[in-house]
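Scroll down for the structure; my scribbles are underneath it.
Missing here is one protein chain; the remaining ones are kept as they sit in the complex.
In order of appearance the chains are A, B and C, and numbering begins at 1 in each one.
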Amino acid sequence: MEYIAIVLANIVAILIIAPIIDGIERKIKAKLQCRKGPPILQTWYDLVKLFRRPSIVTEEYSLAYVISPYIIFANMTLALALVPSFTRISLSFFGDIIVLVYLIASSSIFLAIGSISSGNVFATIGANREISLATLSKLLMALVLATFATLKRALTLGSIFPIIPPYTLSAIISIILFAIIAYIDCYKLPFDIPEAEPEIIDGILVEYSGKSLGVLKYSTYLKRILLFTIIVDLILPRNIPTLLLPISYFTFLLALSITYVCVETYFGRLRIDQALKFMKTMVPILLVVWFIAYLHY
Amino acid sequence: MLTSITEILNLLKKYGKVEKIHKDTYVVEISPGKVRELCEILHWKLNGHFSVTVGSDERPVNGYFGVYHVFLLDKQKLSVIVHVKVNPVTLKIPSITPIIPGANWHEREAHDFFGIFFEEHPNLERLILPYDWPEGIHPLRKDVNVRELRYKLLKKETGLVVEKKAEEEYIVPIGPYHPALHEPEYFELYVEGEKIVDARYKGFHVHRGIEKVAEERLTINQVPFIAERICGICGYTHNVAYCQAVENAARIDVPLRAKYIRSILLEIERVHSHLLWFGVLFHLLGFDTGFMMTWLVREKIMDLAEILTGNRKNYGMNLVGGVRRDINEEKIKLSLETLDYVEYKLRKILDKMLKLKEITSRTKEIGLLSREEARKLSVVGPVARASGISTDVRRYHPYAAYSELEFKVPVYDAGDVYSRALVRYDEIFESISMLKQLLKNIPKGDLTAENVKVPEYRKGLGLTEAPRGENVHLVITGRENKVYRWRPRAPSYNNVPSTLVMLKGEKLADAPAIIASIDPCFSCTDHVVVIDVRTNVKQVLRLKEIARGK
Amino acid sequence: MKTPRIDIFKEALKTGVVTKKYPFEPVEAPEGFRGKPSIDFEKCIGCEACVNICPPNALSVEIDTKRGIKRVMLFLGRCIFCGRCQDVCPTEAIKLSREFELSSLNSKDLYQIVELKMAKCKICGRYYATVRQILFTAKNVPKDQRPLLLLCDECRSKVSAKHISYARW
Partner (left out) sequence: MSLKLFRRSLWVYHLNSGSCNGCDIEVLNIFTPYHDVERLGIKLVASPRHADVIVFTGPITRETLPKAIRAFFAVPEPKAVVAVGSCACGGGIWYDSYAVIGGIEAFYRILENYYKIRLPLTVYVPGCPPKPEAIIYGIAVLRGVLKQKQRKTYFLEKEVPALTRDFIVNLEKYMKQEGGINIGKK
């Protein structure tokens, strides 16, 4: 019972801080652009307003369009339960690493299906881009996670984390690669292609409004936190005192998001083919790293 | 090749009666049969360029419709207006579009507004008038009372008619409301995957009927204010062009100080317009920091304009014959300080931004426009200069105080989006250096000419170099202190058709940047209106369908 | 390729946050700013000079023949803030201030209306001009010609045409 309560408390804590982390990112981005920026709670204000507004459905809508935001949200919450965050404890079972990849990948697909069924041209283009990016980035992510699994000879997230020590070359390279993939998967510039505002009017999100838009936005923040959490887990040693754990986790999270946003602010958007080319070059590197990890055994 | 002015005049005399209307500007009145021959010589052989076609209803004056083709010969610093009288019964004259494709829109516009038929025009369809405009009514004819018409139109079930879209191909509509443009324009892009195979343009959403308002309601000294509102970015250049046209027509000498003040404001406008363009380009390429930083610098220029004129955008400084406000020593000092700051800041950031890899990789060799295509479509301004054509009204047809300044005209040959950016980059610094010269050397004197009297039925041509290219106003003065005919031609009018050439074969993601690269100013273009034929297919939609808002 | 990015970063940090505090702190428009035009009721004489010069017809005039009132209306929702009215006003009744906070939730709040009483022509009995305008003109006219001002344009020309001395009637 206690175990479940802790996991639940963990998730609730993350649900609360996810928009705040986004708020902090917005604030920092604004400062880097010489402006004052919104208050840190701004993202929460936006979400609350969206939840209180009605969602308009298009005439050609299908079930997928209506429910996909909620499925994505559920996916993300579940995935967050799988990784240790504020505490050491998380849902842990044999093969949870595969479930994690599945949850992340399926939410991208649901997003694409949902927006295609809205019937809007821009949404369709956005979905197209989302799928081509997602297939590649999820392949990369699977490869990295496979490398981790090989390094630790385990299929349980609990025994994989943290990946260092030992400070082997393959471990460090794979962590860096995962950080890059996480960056791409957060759709940060120069990779925010499916939602490119000036090109295709927010792409996949164009037809969503009110609550469903709020839920979708919320899931994006959760996804970002999920990816950050994985990175933190890869580095953060878990044998420190229990009381220090939440603080160090949060500090790491903040440091990561600040680094990411500083990088993002000074980039323009790539074209989809350029982004794909960049990601394709990562595949052989990952394969090599995986092979090295295998040799370590 | 003919070069000297006298030789050209002799040549023109062979075709018809030549009349000098003001300095360096000649009107040749020729018969319809010879139009094409002369236009070909002027545009292709003499290396001039076609600038504008103006239709005019002159039945109350001489019983004919008139068509004026304006050509600018840059090398000889000459403007030639080819005047053709059109029979008011048959209304037919030969089209020059087969020779100069750039004349396409101009002739269609004259067809819309006056019902003049251009024989052998490839595509003489409605261009400008709104979708629900009744057939056979040509608003700029002098016998049409559009005010009555307006109330009739308002009573119709307007807003319910929505054009049906063709569904055979995969169409991406860019517009009418697209966040990249901030202006209602409609580009239909036909795509295969992410590649654009064809493009179509339906524009003129911002047609506001300026010419009719000016000719019917306003007096000569009120028109400058409506001219300024042709465009909110480069309005002052329209204002100056109009005033120059009237001043030329009435042979009014503007005091030198007024000319200097005009030049100062024109250059301030150019700097702010180009900075705005850079901001928009960076925003389109997803580089929001670039947008924020350039607009941060631009804000200083806007504040300066506010201090000098009393408004940030619509300066309202001109009247026919001079300017309304003076610039005192204190303001000159302030302007010089601001310019130093702006120059320092821009040198620090702007070229760094242009070196960023995402920016270069998404602008170099994108949206190509070759020199030949540019000549054919008769594009102007930075678009022409980026395609290797050296054209600049300030240099070749000097106005205001430009003949007394030292400046360079940047020309690049690549013809892509990047070279358009470079042209503008160079121009910003040229403008700042010009502003410094102007502010330091401003002479003392009056602000307005004395005895501003405007005679009837005189023609005048006003040329300015707007931030987007050459800007032409043809004015025929009328009775009772009104204009008889006023045709402002904004640079985007010549530049927009070139985007369709640039877009073909490019990636969808690059479309907004390509469209923006000509710095389209649709509200300038749309003072006159045009629509595609396909709007004839009309469909009445129910409220629900409309509310879908697709 | 890294250097330009870092240069921009440095420059941004050097510039610092520049945001104004506006809605919480007042901002003053610079001197000479063409802001809200307002009519000084005490000075307006209803001469229509501004109505004739106004490019967008934001100033309009109505004559109520029943009540003998001339109504000068300024609608800010059409005004283009060019300041021509200020240039031509003979009594400096209309002036552009530096006020720019003109927003309102009701378009009726954008009107300024002045109603001035008119005088009747002493011969035909029609209303022809505001009392203020007549008095304003009278000041600049020699005393012996002033009574002519009490007639409307038509009657005045008739009177002069008939060479009837103005002293007679």
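We adopt the following convention: contacts are C-beta pairs under 8 Å (C-beta built on N, C-alpha and C of every residue); 3 or more make two chains touch, one makes a residue touch a chain.
The structure presented is a predicted model; accordingly, all values stated were derived computationally and were not measured.
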| Missing chain touches which shown chains? | A, B, C
| message | Please identify which residue in B:W105, B:F225 or B:Y412 touches the non-displayed chain. | response | B:F225
| Option from C:I6, C:L102 or C:C124 whose C-beta touches the chain left out | C:L102
| query | Which positions on chain B touch the chain that was left off? | reply | 129-133, 139, 146-147, 149-150, 153-154, 157-162, 176-177, 179, 182-184, 204-210, 212-213, 217, 225-226, 229-233, 235, 276, 279, 291-292, 295-296, 299, 302, 306, 311-314, 521, 523, 529, 531, 543, 546-550
| said: Could you pull out which residues of chain C are in touch with the chain that's been left out? | reply: 17-20, 22-23, 27, 29, 36, 38-39, 41-43, 45, 55-58, 69, 75-82, 90-92, 99-117, 119, 131-132, 134-136, 138-139, 143, 146-147, 149-150
| query | Residues on chain A that touch the omitted chain in the whole complex? | reply | 26, 30, 33-39, 42, 45-46, 48-49, 52-56, 197-198, 201-202, 205-210, 213
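Note that only the chains that are shown with their structure count from here on.
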| query | Roughly how far is chain B from chain C, going centre to centre by Cα mean, in whole Å? | reply | 34
| message | I'd like to verify one number: the distance from the centre of chain A to the centre of chain B, where each centre is the average of its C-alpha atoms, in whole angstrom. | response | 48
| Centre-of-Cα separation between chain C and chain A, whole angstrom | 61
| message | Touching at least two other chains at once: which residues of chain C meet that condition? | response | 5, 8, 12, 15, 18
| said: If I count partner chains per residue in chain A, which residues reach a count of at least 2? | reply: 32-35, 266
| said: Considering only the defined contacts, which chain A positions touch chain B in the complex? | reply: 32-35, 58-59, 119-122, 125, 189-190, 192-193, 196-201, 265-274
| request: Within their complex, state which residues of chain C touch chain A. | output: 5, 8-9, 12-13, 15-19
| message | Which residues of chain B touch chain C once you look at their complex with the stated criterion? | response | 217-218, 222, 225-226, 229, 289-290, 293, 296, 303, 306-307, 309-311, 314, 316, 324-325, 345, 348-349, 352-353, 355-357
